[in-house]
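Okay, here's the structure, questions in a sec.
With one protein chain withheld, the remaining protein chains of the complex are depicted in position.
Moving on, here comes chain A:
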């Protein structure tokens, strides 16, 4: 027991590192939020474009979705950082990581939104169209509100899963939370730093989970 406390909960040992940890924590928060804020709306946008049924575009979209859902995020981050400069696009490590993760999230959330759109009964479209609403209005006022409600739980899962991929930013030297805490661990030869990192991840994601549960409740229409 003593050993466990000495190895994993030796908080005084961390004293000198708090500023570094905090900086890493803020970077993780920043990257997670950016990934979600870019990835999910992008996914929705792609799902909407797909709905208009323009064939060549849809072939492209399906390729995009399948490709980015299959490829490991790590590879994508490495490519974004090391390969894009050859095409004249030099990205900051943080930008490269967020871009890679947001694209992956967009591919997954497109599929979630698409499943939602497909599950809205045909009669809902017909009811809207029969009153003179055009396609886009029917989509915006009748179909999407229902889709967004039912998509919140699966989107939450995906968003959390992919946001945790921010830790992969360490491969391109992003000083995010896990990167910082694991270097501290090596420096002081004590894994307490990782405990701190884990606790901070909990601090970051628990409110997020609670928030989406709250969203689900607020958005649920009485049944």
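Everything that follows uses one rule, which is that contacts are C-beta pairs under 8 Å (C-beta built on N, C-alpha and C of every residue); 3 or more make two chains touch, one makes a residue touch a chain; residues count from 1.
Criterion: contacts and distances are computed from a predicted model.
A.B. asks: Between "DNA-directed DNA polymerase", "ABC-type lipoprotein export system ATPase subunit", "Amino acid ABC transporter ATP-binding protein" or "Heme exporter protein C", which matches the UniProt record of the unshown chain?
C.D. replies: So, among "DNA-directed DNA polymerase", "ABC-type lipoprotein export system ATPase subunit", "Amino acid ABC transporter ATP-binding protein" or "Heme exporter protein C", the name matching the hidden chain's UniProt entry is "Amino acid ABC transporter ATP-binding protein".
A.B. asks: Of the residues listed, A:142, A:159, A:172 or A:193, which one is in contact with the missing chain?
C.D. replies: Considering all chains, including the one not shown, the answer is A:142.
A.B. asks: Return the single residue from A:133, A:171, A:194 or A:215 that touches the missing chain.
C.D. replies: A:133
A.B. asks: Can you list where chain A touches the absent chain?
C.D. replies: Residues touching the hidden chain, for chain A, are 121, 123-124, 126-134, 137, 141-142, 145-146, 149, 221-223.
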